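Input: one structure, supplied below.
Of the protein chains in this complex, one is absent; all others appear in place.
For chain A:
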Amino acid sequence: MSPLPCGRSIDELVAYLADRDDPELTAHVAGCAQCAAELAELEDRWSSVRLVAVTPVPTPPGLVSRVLAAVHGVRPRLGSAPAGFDQDGGRVSVAERAVLAVCRRLAVELATGLGLHVRGTAVEDGELQVLVAARYPAPAISVADELRSQLSRELVEHLGDAAPVVHVHLIDIG
């Protein structure tokens, strides 16, 4: 940035504004009309940043519950048996943890591509439940159906006959 008539720069004043840890500049600003004027203008802008810092951010209702549901959805149940499916060379055994991880990853990837937001995944009684939110004006119901179809195909490709039946639930349209 171009220097001020006194030789100081706006960059220096911005740094000073943030930390005020330069005694030499403090002394200079006290006696320099240009710097004082620039600093007043910068302080005005900086005060709006400070305002944002202290303005509370509203949390969406039910956020913590949805996060807990999402986390529980990727947790294997104690003592759960591994899933198995046939591949070239024999039968492959897959821990429930891995099945859950694959289900969630694919659900999120495919949902994002369709403009949906995954709010939770869980395997219950061997079937995958996917909770999604859509944003208006997306054709939410048909897109949710499309997600179910795509996800079912992908899971069969990845997990063979260990792929769970897929259910997609539209829980929110924002």
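Basically, a contact is a pair of C-beta atoms (placed from the backbone, for glycine too) under 8 Å apart; a residue touches a chain by one contact, two chains touch by 3 or more; residues count from 1.
The rule is short, and it goes like this: contacts and distances are computed from a predicted model.
Enquirer: Given the options "RNA polymerase sigma-70 factor (ECF subfamily)", "Transport permease protein", "ABC transporter substrate-binding protein" or "Heterotetrameric sarcosine oxidase delta subunit", say which is the protein name UniProt records for the missing chain.
Expert: "RNA polymerase sigma-70 factor (ECF subfamily)"
Enquirer: Check each of A:A70, A:V102 or A:V156 against the chain that is not shown and name the one that touches it.
Expert: Touching the chain that is not displayed is residue A:A70.
Enquirer: Considering the whole complex, which of A:H28, A:H117, A:R153 or A:H167 touches the chain not shown?
Expert: Touches the omitted chain: A:H117.
Enquirer: What residue numbers in chain A mark contact with the hidden partner chain?
Expert: 1, 10-11, 14-15, 17-18, 41-42, 45-46, 48-49, 51-53, 55-60, 63-64, 66-68, 70-71, 74-75, 78, 101, 104, 108, 112, 117-119, 133, 135, 174
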